[in-house]
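One chain of protein is taken out of this complex; the other chains stay put.
On to chain A.
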Amino acid sequence: MTLNRRSLLSAAGALGLGAGAGAVALWPALGGAQPLTVDAVLNDPDAPVQGNPGGDVTLVEFFDYQCPFCKRMHPMLEDVVTEDGGVRLVMKDWPIFGPPSLRASQLALGAVALGAYPDVNRALMATEARLDAGQVDAAVASVVPVRRAMDAYRAARGTWDALLDRNDAQATALGFRGTPAFAIGTTLYAGALDRATLRAAISTARAET
């Protein structure tokens, strides 16, 4: 039974990766105003970009600041991105763990205008999994004053709320069941990845381009 299940899953994985290798022109269309295209997912103009902005491979992660697996693998992810040098890292906020997660996302996005997004993002990802508003604020405050981040978020509220809505719509339309979930190139991965799988996924995406 064990063997069966294991082999079944591996086969499914291989199938997923294999399917990803094929070119994809059409993504499931959204009912909303904004059509779901590869470009919309990989190159959302409002989503902050980390890693190498000119890189040849785009790695999109749908994540939540309270999601334990997102946070556990994050140092490894950053490590792989740095080591590769050719990855555009796009962290898409998908706050599914309630108000503290939403607040964390708002403050991090506010920090974009302050030039502090990568540090705020990293500080929040380094916190413990469960957060209340106070812990979120404390993590943000280690980089920029919470007040300024919140003011900056509010100043561009229309843009950021629309981005959060798009992230949510994309994740749902792509059939993601939760966080973390990845679009690496045009291949989708659900759930936390280990280093080897992540590296392989980046190579696969690079081979496609």
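Everything that follows uses one rule, which is that a contact is a pair of C-beta atoms (placed from the backbone, for glycine too) under 8 Å apart; a residue touches a chain by one contact, two chains touch by 3 or more; residues count from 1.
Convention: contacts and distances are computed from a predicted model.
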Among "Heme exporter protein C", "Cytochrome C biogenesis protein", "Serine-protein kinase RsbW" or "TonB-dependent receptor", go ahead and choose the protein name stored in UniProt for the chain not displayed.
"Cytochrome C biogenesis protein"
Among A:C67, A:A116 or A:L163, single out the residue that touches the unshown chain.
A:C67
Under the stated touch rule, tell me which residues of chain A contact the chain that is not displayed.
1-2, 5-6, 8-10, 12-13, 15-17, 19-20, 22, 24, 26-29, 64, 67-72, 95-100, 102-103, 128-130, 132-134, 150-151, 154, 157, 164, 168, 172, 174-175, 177-181, 186-194, 196-197, 201
